[in-house]
Every structure is written in C-alpha cells, then in structure tokens.
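Heads up, one of the protein chains got dropped from this complex, but the rest are sitting where they should.
== chain A ==
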Amino acid sequence: MYILPINTRAKTTALKQPKELFTFNRDENGEFHYDPNHENINYYYFPNTKIDENIDLQSGFKNFKQIPIQDNLPNFKSFFKFLIEYEKENGKVSSDIVTFRGIMTRILSLPNNLSDPIDLYIVAYDGSLFVKLDDEMELKRQKDQDNRQRQTTSKEKYEFIKKCEYAGYKFETITTLKRPWADTSRSTIEKRNKKVVNNYEQFLSVIKTGIGKNKIVLIGEVDCCWNYVPDEKSKILSNYVELKTTRLIENNMQVVNFESKKLFKTWCQCFLMGITKIIYGFRDDNLILRNIEFYNTDEIPVMLKNNPLTHNSDKKVNCTNCLKWYGAVVDWLNDTINKQDETKSYKLKYDPNDRSFTVKEVSKERNEKLRNGELLSEEFKEWRQSLKNNNK
C-alpha cells in the first residue's frame, strides 16, 4: 500500500496546452458513434433579449427522457472502439494516464472537497495507466444518496431537487441548436422550449494534455461550441462552451456557496479539458430563467482569489493550491506504479474519515476481471498487440 499525504504539493506546475485528438457521440438511444467531423456537436444560440421572456425551466419535466444511472457511468468500451479508429489513421496514442475528465476533476478538487470519498481502479497496460471508477461503489453511493433524500425531505422538496437537475438539461436544450444558426429554421429556434429534453445525447471529446512531465489523455463531455468548430486543430478546444445552471445569487452567503460548491468545480472541469468558455444560467425558486452570464475559464481563479467576502476565510478557494496537489498526485502515481508490470492492478482510495489517500494492489480476481472486459476490452488488447507485432 502506498500513501500520499493530503498536504503534498508539487513544487511547480508546468501545464501543457490541451489539444483535441478526436470526438465521438452518444445518441438519443444511448448508442455511441465515432464522430471525427464534429457532426453531432451542438451550437450555442441564445440572444440577450430572450432572457426577458422568463422561460420556465421546469416545463416538460414529465417528459424528461432520463438515462438510468447505471448506463451513465464512464464507459471505456466504446471509447476503446473509437481510439482504435483514431489510431488506425494516426498511430498509437502514447500517454502516461488515460482516464475520464470526471475522474480527474475529483482528484483535482479534492483539497476543497475533503468530505467526498474517491474510489478508483488503475490498470497498467501497454505503457499507460488506465483509470476508471469503482462502478459498484459509485452506484451504491448515488442510490444511497437518492434514498436518503427521498426519506428525509418532503415529496415536494424531493421533486424540486429532481426538477433542478432537469433544469440543467432543459437549459442546454433551449440554448443550443443541432446545426449552425444559419442552417436552422426560425421555427426550430423558436420552438426549442417545446422540445423533449433528454440526457442520452452527449458529445464527447478526447484530448491530450499534461502536467509536469506527465502526459494525460482525458475523455470528457462537451456541451456545445461557440458558433463553429475551427479548422485549425489547436484552436478547437477554445471554441467549446460549458453550460451550467444555478440559483440566482442574492446575498453574500449564496455567493460564497456558489463559489466553493459550484463555480470551482466547473473551473476544474473546464480547465482540465481546455475549455475556455463557461455560461451560467441563473434561475429563481420557481425555476424561471432570469439571468445568463458568460465567463472565460481563466477569469475564475482571479475572481475567486479577489473575493473580499472570503478574505481570511477557510471557505476561500485556491485554485493554484489544487493544481499543485493535482500535479503531486499525477507525479506520485507515475512514480509509484510500475507501468511495465501487467500482472497487477490497483485501487486508488480516498477515505474522508481519516483523510487517507492510498493506492493498494487489488486481488487476483479483481485484476483478471479488470483486464478482461471490466476495463480493458478484448478488441483493444488485440489491436495494441497487432501494433506491437507490426513494429517488430
């Protein structure tokens, strides 16, 4: 077992500029497709004057097509299919770590979320560390939380919580288009309010990034783009937009909570993916959209730092601090785990009870399962094997 003290920080954080490798999507039936030409990306369109129309973000709640939690966990299988497609054209993607953005976000934001547990599996294969969630634990936690909410709150409150979740997807639906604005008819644009909301549809981007000396491949969902996807590959990520919703901010406490619970996490997500544009929709207690604000990702650390309300407070969020922690973790994982040893797999665990951050070898059984379907797919192993053979 290897332990990393929670207060470890990297000395410096040299960050690599993230670059997109390829993209794929999940359609409204939950099926994944390779999409290198960005055909399924959404386009942001919501003019300033429309905000004054007081759109109800809970309308259509009854028709919400929601994907079951168990089907919504990060999925390596489909990713590998498309990675193979990509590598066929462009050669092997070499990286120290390959994982999902959501997973990295948890690690990055840990110093600010010391009470949230983390449970991950790490499999070393073909020179990279593949990291996935402990799906069982994850599912259990989510279900437990749901049950708790159902039991401890009133029916209305519980429904309200669900509606708030829905409101997030609703916001995405009314502010985006499936095709560029010029190719979309007026009636399509104006009828978005009536459109059935579903969270099956997703657009995912696979990017290459890095911190310190470590190279990282991340897979993350992208909500939409700002008008177009640039032809120049290096500029693509900077035109993506992250959409979020939150409650109107009307007093000091709400500001502080917003910053630490929501804005910071959003920053982490976008920062990791190289997404530079963030749009927040503000809704009131009746779930009516009342305000929209736009932020550049790199504005946020400065805003957080300069907030007078959190001077000398333990609630203050320090992004640089988290980055240094993140750098330390990545360094540590790379130094600790032997990538060449493909007979073992590991569990990375953060336990909020004793604030321990540990990596432990898993059982032989578990290792077998992980390497044969649970994480690595047969298809992928065959492919990588064939590459090795060809190189000999």
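Just so it is clear, a contact is a pair of C-beta atoms (placed from the backbone, for glycine too) under 8 Å apart; a residue touches a chain by one contact, two chains touch by 3 or more; residues count from 1.
Quick note on the criterion: contacts and distances are computed from a predicted model.
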Undepicted complex member, UniProt protein name, chosen from "5'-3' exoribonuclease", "ER membrane protein complex subunit 3", "Skp1-related protein" or "NADH-ubiquinone oxidoreductase chain 2": "5'-3' exoribonuclease"
Which of A:E89, A:E136 or A:D231 contacts the chain that the document leaves out: A:D231
Option touching the unshown chain, where A:N40, A:N72 or A:N307 are the choices: A:N307
Which residue of A:F100, A:Y240 or A:Y280 touches the chain not shown here: A:Y280
Omitted-chain contact residue, chosen from A:L57, A:L263 or A:L375: A:L263
Omitted-chain contact residue, chosen from A:D71, A:D144, A:D183 or A:E368: A:D183
For chain A, residues in touch with the removed chain: 43-49, 51-54, 180-183, 185-186, 189, 226-228, 230-231, 248-251, 255, 258-259, 263, 277, 280, 282, 284, 288, 290-296, 299, 302-303, 305-309
